[in-house]
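Written below as C-alpha cells is the structure these notes are about.
Shown here: the complex without one of its protein chains, the others still in place.
This part shows chain A:
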C-alpha cells in the first residue's frame, strides 16, 4: 500500500496538495497495470497464438501471421472434436453422479437422524483436498483392467466380473465420486436454510414422505442443485490429473489432456494448443456465467420469518442403512484409495500369487521411497513447491487485500473495472492459464520463463478471484463506522487501515493466504506448461513418475505428497484458528 484514497475523505479541493489529488488515479492506475500484466496480457497473447501459425520458440517473440483460417481449421479437426465430445460426456456423466451422491448426502446429513452425522459431514469433504492426480493414480492401481487390486480380489473370490477404470465409465465414476462435495456444499446449506414448515405443510396435507421429497423439497432447492452441478461440471472440465491417469491408457483424450499432448509433440504445436485452450475457456465461461445467473436469481428456500431448527426425520432402523451408505462412500473415496497407495508404495512388485501373499512381510520394503529420494529432483520439487507456495500466498494475499479494499471500501473511479478484471480468471481453467502464460513469456529472452516466479504469478492470477472474494466477505463483516470513527479521531487512511482494518480482518487475511498456499501446492494444470527441470514442482514430478510407468514410485511419491499436504493443512488450520481466536479476544 503506497498511496491514499483521498476521495473517501471529505476535503475541500483547493486545500488538497497536488500529490494527494494524484494519489487516487495513481493507485487505481497501478492496480490496473498489475492486473493487466497478470491477466489481460497473457490472455491477449493466447488469443494471438490461437489465430496465428508462427511458433514463438522458433520464430522469436512478436512475429504473428494472424489468420482466422488456422483457428477454424483447429476447430474442424476430428481429434479436437473427439476430445471435446469426450470432455462433455465424462464431465456430464460425472456431474449426474455427483448430483445423485451430493443430494443423497445432504439429505442424510441435514434431514435425518442418521448416527454420527457430524463425522459423516466432515469426512465427506475430504475428497475436496485430494489432488486429482493422486486420486487418478490410486484408482489406476485399484481398477486397471489387468493388474488392478480390485480385479485381483475378484479373481481370488472367484467372481468373473472385472473392473476397467481405464475407460469412459471409469472416468465418470471417479469424477462423480470426487466432485460430489461441490454439489453437497450448495444443497446442504439450502436444505439447512429451508423453512421446515414447508415440508410439514405437505405432510399435513396428506402427502407421503416420498411425495414430499420430490414435489416440495427438491423443487425448492432446485437452484442450489443447479448451481452446485454447474460448478462441479466446470471444475471437472478443467481437471487434468484424473483423465491423464485413467483416460490416457485407453486413449481417451479430453480437452485438457489433448492440449497438453499438443505441447508435448515434437515440435510442440503451441498454436493449436492455444486454439483448443480458447475453446475450453469459452465453454467454461458459458457454464460459469450460467452458474452466476442461477446464484443471483431469487432463492426459494430462504423465505422463513422466524428462526427454526432443521427438521430431522426419524428413520427408525433404516438409519443404519443411511449410515452404511455414508460409510460406503467414505470407504470408496478415502479408505480404498489409501490402502491401494500404501500397498503399492511398500510392495516391491504389485503381484499377488494368492491371498496370503498380501501378508507376506518380505514383499514389503522402503525400496520405492529410497529410490524417489535418491532422485535429486524429488527434493528440488518439494523445495520449489514450498517457495512457489509462499510467494503465491504473500503476493496474492497483498494484492487481494489491495483490490478487495479498493472495491469494497472506496468510491474511487475505476474500481468497477478492477472488480471486473480480478473476476475474469474465474472462467479460466488452470490449464488455460498455463498455456496463456507460456505464450506470454516463452518468446521473451531474459523474462520470467524458466523461473519459479512465472509459476507463482500464474497461480496468483488463477486464484485471485477466490482470494478477493474471501477477503471481501471478511471486509463486509467490519462495519464502516469502525473505520469512520478512526478517521474522526484524526487518523489518516493508511493509518486507519493499519490500525483498524488489518487487525479486525486478520482471521480472513490469514485464512485467504493459507488457502492460496494450499491451492498452489496442489496445482497441476497451470504448472504443466511453465516448469523447467530446475523449477519442477511436486505435482509435475508425480505426473512424471506416473508416465514413467513405475507404479511403486508413483504410489510412494503420492503418499509423500499427501502427507506433506495433510501436514500443511493441519498447520494452516491451526494458524488460522489461532488468528481467529486472538482477534475474537481482542474484539
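Methods note: a residue touches a chain if its C-beta (ideal position, glycine included) is under 8 Å from a C-beta of that chain, and two chains touch if they have at least 3 such contacts; residues count from 1.
In this text, contacts and distances are computed from a predicted model.
**Student:** Hey, which one's the missing chain according to UniProt: "Succinate dehydrogenase cytochrome b556 subunit", "Diguanylate cyclase", "ABC transporter ATP-binding protein" or "Threonine/serine exporter family protein"?
**Tutor:** "ABC transporter ATP-binding protein"
**Student:** If I consider the whole complex, including the chain that's not displayed, which of A:69, A:208 or A:361 touches that chain?
**Tutor:** In the complete complex, the chain left out is touched by residue A:208.
**Student:** For a quick check of understanding: of A:200, A:484, A:534 or A:547, which residue touches the chain that isn't displayed?
**Tutor:** The one listed residue touching the chain not shown is A:200.
**Student:** Which is it among A:220, A:288 or A:528 that touches the chain not included here?
**Tutor:** Selected residue, touching the omitted chain: A:220.
**Student:** Since one chain isn't shown, list which residues of chain A touch it in the complete complex.
**Tutor:** 195, 197-198, 200-208, 211, 215-216, 219-220, 222, 298, 300, 303-306
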